[in-house]
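Note that one protein chain of the assembly has been removed; the remaining protein chains are unaltered in position.
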Amino acid sequence: MTTTIAATTDEAVAGVEDGSTVLVGGFGLAGMPFDLIDALIRQGARDLTVVSNNAGNGDVGLAALLKAGRVRKVICSFPRQSDSYVFDELYRAGRVELEVVPQGTLAERMRAGGAGIGGFYSPVGVGTPLAAGKETREIDGRTYVLEFPITGDVALISAHRADTLGNLVYRKTARNFGPVMATAAATVVAQVTEIVEPGTIDPETVVTPGIFVDRLVRAEARRLTVEGARR
Amino acid sequence: MTTTIAATTDEAVAGVEDGSTVLVGGFGLAGMPFDLIDALIRQGARDLTVVSNNAGNGDVGLAALLKAGRVRKVICSFPRQSDSYVFDELYRAGRVELEVVPQGTLAERMRAGGAGIGGFYSPVGVGTPLAAGKETREIDGRTYVLEFPITGDVALISAHRADTLGNLVYRKTARNFGPVMATAAATVVAQVTEIVEPGTIDPETVVTPGIFVDRLVRAEARRLTVEGARR
Amino acid sequence: MTSSVPERAHRPPLTTDELAARIARDIPAGSYVNLGIGRPTRIAEHLSPDAGIVLHTENGMLGMGPAATGDAVDTDLTNAGKVPVTELPGAAYFHHADSFAMMRGGHLDVCVLGAFQVSVDGDLANWHTGDPDAIPAVGGAMDLAVGAKEVLVMMKLFTRDGAAKLVPACTYPLTGQACVRRVYTDHGVFEPGPDGVKVLETYGATVAELRDRLGVDLRR
Partner (left out) sequence: MTSSVPERAHRPPLTTDELAARIARDIPAGSYVNLGIGRPTRIAEHLSPDAGIVLHTENGMLGMGPAATGDAVDTDLTNAGKVPVTELPGAAYFHHADSFAMMRGGHLDVCVLGAFQVSVDGDLANWHTGDPDAIPAVGGAMDLAVGAKEVLVMMKLFTRDGAAKLVPACTYPLTGQACVRRVYTDHGVFEPGPDGVKVLETYGATVAELRDRLGVDLRR
């Protein structure tokens, strides 16, 4: 249905229920929907399962959500970073569950979720602890592991520019998980730095068509520091 | 490896072996690589398996390849069109095999082939003759059919513009199967109307990155008639 | 219980145009919609431009406009029936795998398909008459049958020979199982389902008359 444009980030994340699975875009800080996460913290939903590549940097974004005690479980590829101290402490204290998924399998499981695929056979992880207990199958002489889709109740993503129909374009490697997550959640919320009229974005260049986007909100671009980006 | 730029369409299709599987882009006439198919006819490879959405229109493109007797088998979603008389005659005479695949399954099987996926569970076709004999599986209460990848020895596609590194952009709905087929063949040959220097195409707008394209050749855009397009 | 089903027995059955308009009225504003090849295409003419309905064509586009004529014809821009069309502001192009992922993933709100037969429990047959001489050709029919939150059928209720197309069980090869949510016909609107067919309204016949002609139980 038609994309709605929220006046505030609080309006954009309204209605997220306790126990929801939330897909959160970004790779490190690039593409992280900081403003939507801040709004989600204010909104108050708890007992969340968060699906994201990382598990938060420093004290902002996902780390702040974790610190606020709202996250029951993290599904990610790489929780451990030099400044992932918030996650590290919660994990060591047994206060957050962790499911580690190879990065491409994480993306592909969400892609499957968004594409109506019931499961797929991947060569990634065969013979490793991350495939332990999973069904395997030999196809044309190669061994594959059966992986199932991941979908979210909500996806929070950050894009560069949108038109009022919800068509999105991204900026450089901040694109990362956004387009995939936008296909894989019941409610997709995108923060963008600019919202333009339909016809302004060349239809050949749209990365996420508006059909996938439920709510849009404008948020100022943050000038992150080099240090922020490196961490 | 580096994309090579062929001086002629004959050079672009050199080396296609008898018995090859050839993925041929296009949906009806839009995106059909006419010049590459004409060159393939001159090149002479026979006993081909052709994977394409349709089975040729009128006497041009795929229909001409079929008429030349080079095709052993067609894998497609929709062979029967008002002017698919070349295919119809060959099929009724038992001179060409046909495997009909639902259109989205055709696209997804090539996508799987290009993405290293060994197989996937699709809800499409369950309980229909096109899933007869195929393995099914119930996942979360829904029945899926197991589909396997399709790959080609060669893909012949048509794009709009390329840079010398092989990055491609397409035009409108002529994009169709091109980007998928470009991922799913050992040798990918693209005809384009223009080849420009690297840096000319905005990196945000590249649809098929050059990594997927082995050979490029410039071919004049054809002004097709309305009748041609409608058939 | 008295029937609340509008029985418009004294007017003629709906024309194709009236049927297209009838379906258009049921498509919610703001929907993303795929209109199947053939008659369903005509529904587009009856959608209010203000309703913000966005049309999908499975060959890789959202924001499809009306058929192109004259100089607007561009052979790189066609619909799934290979008819030249136009592009509306806010359109987007994508490749076939993405387009069918969108359908298979249930992102379209509505699709409207033609049909040879629909069964009382919502099975759809619309790709093959079962004629052994026919060359099989499915196109995107099976993908569309699972490809929207609501799959609607637009068809005549009877063949030219008078045979019912809403049937106890499809005799033609299936396109999809239990996938049809609602069937819009010249003689009435029906909802198939696990509990049989519910009739919502009739044209040119009473519910009782249709029950007799179809040989199918119709719930009110």
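A, B and C are the chain letters, set down in written order, and residue numbers restart from 1 in every chain.
Note that in this section a contact is a pair of C-beta atoms (placed from the backbone, for glycine too) under 8 Å apart; a residue touches a chain by one contact, two chains touch by 3 or more.
Just so we're clear, the structure is a prediction, and the values are computed from it rather than from any experiment.
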Partners of the unshown chain among those that are drawn: A, B
Of the listed residues B:A68, B:L98 or B:I211, which contacts the missing chain in the full complex? B:I211
Out of B:G26, B:G61, B:P79 or B:G114, which touches the unshown chain? B:G114
Of the residues B:G19, B:G69 or B:P198, I need the one that contacts the missing chain. B:P198
Touching the absent chain when the full complex is considered, from A:L40, A:V71, A:L146 or A:V180: A:V180
Using the touch rule from the top, list residues of chain B that touch the missing partner. 1-2, 111, 113-117, 163-165, 167, 183, 197-199, 201, 203-204, 206, 209-212
On chain A, residues whose C-beta touches the chain left out of the figure: 27-31, 53, 77-81, 87-88, 91-92, 98, 100-105, 107-108, 110-111, 122-130, 170-180, 207, 223-226, 228-231
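Methods note: only the chains that are shown with their structure count from here on.
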Listing by label each chain that touches chain A and chain C gives B
Of all the other chains, whose mean CA position lies farthest from chain C? A
Can you work out the whole-Å distance between the CA centroids of chain A and chain C? 35
Nearest whole angstrom, what separates the Cα centre of chain A from the Cα centre of chain B? 33
How big is the gap, in whole Å, between where the Cα atoms of chain B centre and where those of chain C centre? 29
For chain A, which residues are shared contacts with two or more other chains? 115-117, 204
Note the residues in chain C that touch 2 or more other chains, in rising order. 61, 87, 93-94, 101, 103-104, 146
